[in-house]
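Left out: one protein chain. Kept in place: all the others.
When the chains are written out, they are named A and B in that same order, and each has its own residue count from 1.
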Amino acid sequence: MNSKANYTLHTIFLSAIFLMGNAVIILPFPSADDKTFLGYIFAFFVSLGVCFLLLPILNNLYTKRNFKNSFQKAIFIALYGVTALLSAIEAYRCFYQYADFVSKTVLPKVSPILISLIFIAIAIYLSFRHSSVIFKFSLFSFVLVFIAVAAFFIMSYKNFRLDNISLLQLPTSKELIKQTLPYLLKVFLPFLLVLIYQACQFERIGKKQTLWGLSLGGITLCLTLLNSVLLFGAPFSAGLDFPYASAISTVTVGYLFSRMDGFSYFIYFACCLIKISVCIGIIKSMIKRIFG
Amino acid sequence: MKFEKIFIFLITLILLLTLTGCTGGVYRQPDQQYLVSGIAFKRDKSRIIAFAETVVVNTESTEQGVSRHIFSASGNTAEESLLNLSGKISKPLLFDHCGLIAVDKDLSSEQFSQVIDYCKKNEQINLAAYMISSENTDILFDCEPVSTLTVSYDLLGVIDRVEFLNGIKFHNRYYEVCANKLRESRCFFLPFVLVNKGEYILSGGDVYIDNKMVDSLELTEGALYCLLTDNFSDGKFEDFEISDSKTRFECDLREDTLFITLNIKADLEKGDYAYLSDKIERTLENLRGNTDIFGFKDRISRKYRNLWNTVKDNYNFYYTNAKIEVKYEF
Partner (left out) sequence: MSGLTTDYSGIKLSVNLDESVDIIKNIFNKDCVLRIRRIKLPDGITECAVIYLDGMVNNEILNDSVIRPLLTRHEDILTGDIADNISEKILFVNDSKKTDNVADILRAVLYGDTLLLISGTTFALTLNTKGWRTRGISEPEDERILQGPREGFDEAALFNVAMIRRKLLTPDFCSEMLRVGRRTETVVFICYLESLADEKTVSELKKRIQKIDIDGILDTNYIAEHIRDNKHSLLKTTGTTERPDIVAARLLEGRIAVVVDGTPVVLTLPYLFSENFQSDEDYYINFFIASIGRILRYICFFAAVSVPGIFVALTTFHKQLLPTSFALSVAQLRGGVPLSSFVECILLILVFEILKETGLRMPQSLGHALSIVGGLVVGQAAVEARIVSAPMLIAVALSGISGLMIPRLKGIVFYLRIGLVFACAFFGLYGFIALSSLFVIRVFTLKSFGIDYTASLKNPDFQHLKDTFFRAPWPSMKTRPNFNKNYIRSRGDGDEI
């Protein structure tokens, strides 16, 4: 009865917010120094290349197929199993970091088990809805998240110190690798999971969605990274538990509005919820393919 | 559908069974706590005395409204002294609105570190709280506030005002101090507040290196110091009015000697150029000493990496013998 929906924009926003996931809570990594921004940029471009190289392979592997023989079937079942496992690990990591944030910052005196239960319940609820719900929720959330991130970046601008990031001094290859590797492994590599999710939902991974999703997510995450690093400097922000939330807490608008870190609660919630729901969605799809 | 209903019912039941927040035991209403507006630390030989300026709401009568109370306690560490302070009063302290952290000039490096560490550990204290230096931290809060409820909030306004009028950028917020401590120079500049006959005056700034106060500057000297360290925004001091200032740092190593050039470019809207440049030179000579209080270390390590690798192990030697030249573009 409904006309066919065009989910291109939704997929882009879903990919962007998935990329942000739990990374928005913890960036910059503890090993960050003033070269961290260059490391991030380099990691972004490398991952862009990797995604486009792997796109046809992922398309081939994760779209529904008929198996030629039982050996091929076994290989694919193993692949699906590994994918489900990796999704579960990523979901757990994301969930742990978010629960850690809530129990330390938002509700320090409330039982972490209770907080976790609520969050897991909502994530399961979302992941068991029709996929259009996740896409619409991503559309709705990313718009708000992006506006909040951009607004805080602009409001923090007057306190930025540009010498906190070294742009003129190019790092050595050893320094660059040291800064790039954590971003590649912990932020951009898990992005492949959302491509797999696309393949499960639409039977194909769109190039446009991949490019724009990665770019938008990368830019938004970059803004949060820059916000912390330019404000606090890389060594100090790397030593904080939740650098971006701390950065937002220093923003003041006039004399009335200060300590606006309440907005970070929403940003983190939305990013982590969608990431975990997508991971659960992948696990569901892989289980269906293994046993279905 | 049935599974969903059971699931939702179970979750609701668990939530209802674990009521929190409203029980009042853990989380309290704002009128049930003392709101701390500022904390101060003074050295007492090997101990630290902590002072807390609080705002107390009179819950018995609305006529008396809010009032200010100062509490103090001592301890072996900053954390212990504040714990002892909390133990002395009837309601818990709310640090979420603490805007000022005052440190005594005489605090040892270790004691200063304790203060910094405690503030970081106490997640209630905002990272944007202002830090100041004073030699009268014990009587600082005894002054009468002029424009706000508390001396602490008054001082925040005073610091902002001085920064706006005199152009001095102290970078004295707690997170800025911590960030500066992690730089190569470990140097930071705190506003210095003097208490005289029950009145507080922001009379200049103290330069700290490695958590120890190394130099005390008056306002004019402080402004010139900021010009030299590229921390000056539009402002006036003495007979001068300067805007759009920018200090470019250049460094070279020739024959084992550091040649440092500071290019100060600014619009001198008022005042004599020759007199100003003379003052800058004299300030440079006075403050130079054997310790790099200008933070040139940071500049060299960021901008001249190879040079820094050469000089870093023996930097004090190179600094002491460095030729520093100031060029002006007014």
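Note that a residue touches a chain if its C-beta (ideal position, glycine included) is under 8 Å from a C-beta of that chain, and two chains touch if they have at least 3 such contacts.
As the structure is a computational prediction, the values presented were derived from the model and not from experiment.
Colleague: In the full complex, which of B:Leu149, B:Leu268 or B:Leu284 touches the chain missing from this view?
Modeller: Answer from the full complex: B:Leu149 touches the omitted chain.
Colleague: Determine which one of A:Phe160, A:Phe202 or A:Tyr265 touches the chain that has been left out.
Modeller: A:Tyr265
Colleague: Out of A:Leu48, A:Leu61 or A:Leu107, point to the residue that touches the absent chain in the complete complex.
Modeller: Missing-chain contact among the listed residues: A:Leu107.
Colleague: For a quick check of understanding: of B:Leu35, B:Leu258, B:Ile293 or B:Ile324, which residue touches the chain that isn't displayed?
Modeller: Within the whole complex, the residue contacting the unshown chain is B:Leu35.
Colleague: Over the whole complex, note the residues of chain B touching the chain we left out.
Modeller: Residues of chain B in contact with the hidden chain: 15, 18-22, 24, 27-31, 33, 35, 37, 55, 57-60, 62, 65-66, 94, 96-97, 99, 124, 126, 149, 153.
Colleague: Taking the full complex into account, what residues of chain A touch the chain not shown?
Modeller: Residues 1-7, 9, 102, 106-107, 110, 114-115, 118-119, 122, 125-126, 129-130, 132-133, 136-137, 139-140, 255-262, 265-266, 269-270, 273 of chain A touch the chain that is not shown.
The working rule: only the chains that are shown with their structure count from here on.
Colleague: Using the average of all C-alpha atoms in each chain as its centre, how far is it in Å between chain A and chain B?
Modeller: Computed from C-alpha means, the inter-chain centre distance equals 35 Å.
Colleague: Where on chain A does chain B make contact in their complex?
Modeller: Residue positions touching the partner: 34, 104-105, 108-111, 114, 117-118, 121, 163-164, 166, 168-169, 231-233, 235-236, 239, 246, 249-250, 252, 258-259.
Colleague: Under the definition above, what is the set of chain B residues touching chain A in their complex?
Modeller: Going through chain B, the ones touching chain A are 7, 11, 14-15, 18, 20-21, 26-27, 96, 123, 126-128, 173, 175, 178-179, 182-183, 298, 302-303, 305.
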